[in-house]
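Apart from one protein chain that is not included, each protein chain of the complex appears where it belongs.
This part shows chain A:
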Amino acid sequence: MSNFANQLVVAEREEMSRCIRTLLVRPLLTERADPVVFDLVRRRRDPLAHWFDYHCGWTLAVEPRLGYARLLKFNAEADASRPARRTRAGRAPFDRRRYVLLCLTAAELLSVPVTTIGLLADRVVQAASADEALSAFDTAQRAERVAFVDVLRLLESYGALQTVDGATDSFAESVEAKVLYRVDSSVLMRLLAAPCGPSRIAVPAADIPARFEELLTGLVEERRYGLPVGGDAADDAQPDTPLSPVRRNLWLRHSVLRRLLDQPVLHRDELSEAELGYLASPTGRQILRRAAEQAGFVLEERAEGFMLVDPDAIATDSKFPDDANHAKVAALLLLDVLNAAPAGCAPEQLAVEAERILDRFPRWGKAYRTEGGAAALADDAVRVLADFRLVRREGGRVVPRPAAARYRVTSATLKEEHPA
């Protein structure tokens, strides 16, 4: 029988780690999208909620009957590499128009339980015209309707909207399209994850560009750590806002783990003195090690930084190295070039290398065969590398970061590559 008990423990550990990693990659997990994992999350919601709260200070809300789980994941250092994407082939990132429409639509949806696409569009038109900071929403233009459709499809994918009758896409063709929606306002309410509501730090429209950074930090400001406004624990030396050791430790744990659990690599030069100190302390070390293990990650610690590697590739939206598209293959090959040049390369050099890559792979499609195609390929490849935080753009040059050395070519692989 002990055999059976062991099985239970193993199963529990595997389920926990799978749930943690799935929630990291899909912070809004619906039952419709993945019934199997949702069922696991539902059953283990208490330990999971505790895990996220302890390690990251993130709230996990599981609504078994409504069929969704939401990890309110936020991060003070969110980068631009993971935009909202259109839910159609190509997965192009949202543009300004779509982001604005998304917010307006969500605001209008909150007050109705059921609506049609036409009525909703009318309300968004009114909302846009009522606010002089926004440009008008014109349903007569096809491009605007397509943007609106993209927004609705994204909301549908989150389960905030449910199509009862008709198809959202038909609105792109005609304003007269008939689509009936049921609105799940509880999901809508949970779309915003930042701990501080934007309406509480509202500023005049004219000031937004200048004070944008301030707004972003304002969004993630949390009172529980007793931090001064926009302050960093390490650099703060104000005598009148002392941090208690407990709160300080809590803050360090959360700020380090939030970034480690969300980002591909964390270099030491991105960490403050206090955070480095925490990671060097026995407690910090132990917590980091245990968190990685419980979540099913392999912790890789090196002189230059840390990374959590997910061998199952569950907790990642894309993989590197991978052959999913030409840019990724080119990225790996360009990384070899960059690894050989620690001082970095100019974009022109990379374009030349890309040219060579294109020569090597004559079967690659037309996309990069046009004038300037090589430069475009180099550009896309560098973006892939930057998204994985392996290179950095410094004064027009592309400079490899320490973690890039993980993927360098060894003599052994070279031998395989060029058999004598």
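The definition used in the following text is that contacts are C-beta pairs under 8 Å (C-beta built on N, C-alpha and C of every residue); 3 or more make two chains touch, one makes a residue touch a chain; residues count from 1.
As a convention for this text, contacts and distances are computed from a predicted model.
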- Query: Under which of the names "NADH-quinone oxidoreductase subunit D", "succinate dehydrogenase", "TIGR02677 family protein" or "Permease component of ABC-type sugar transport system" is the non-displayed chain listed in UniProt?
  - Reply: "TIGR02677 family protein"
- If the hidden chain were put back, which of A:104, A:291 or A:398 would touch it? A:104
- Contact partner of the left-out chain, one of A:139, A:316 or A:349: A:316
- Check each of A:96, A:223 or A:366 against the chain that is not shown and name the one that touches it. A:96
- Query: For the full complex, which residue in A:51, A:225, A:297 or A:368 touches the chain that was left out?
  - Reply: A:297
- Message: Considering the whole complex, not just the chains shown, which residues of chain A touch the missing one?
- Response: 1-5, 7, 10-11, 14, 24-28, 71-76, 78-84, 93-96, 99-100, 103-104, 106-107, 110-111, 113, 127, 131, 133-135, 158, 185, 188-189, 191-194, 197-199, 202, 205, 208-209, 212, 215-216, 219-220, 261-265, 297-305, 307-313, 315-323, 326, 329, 332-333, 336, 361, 364, 387-388, 402-410, 413, 416-417
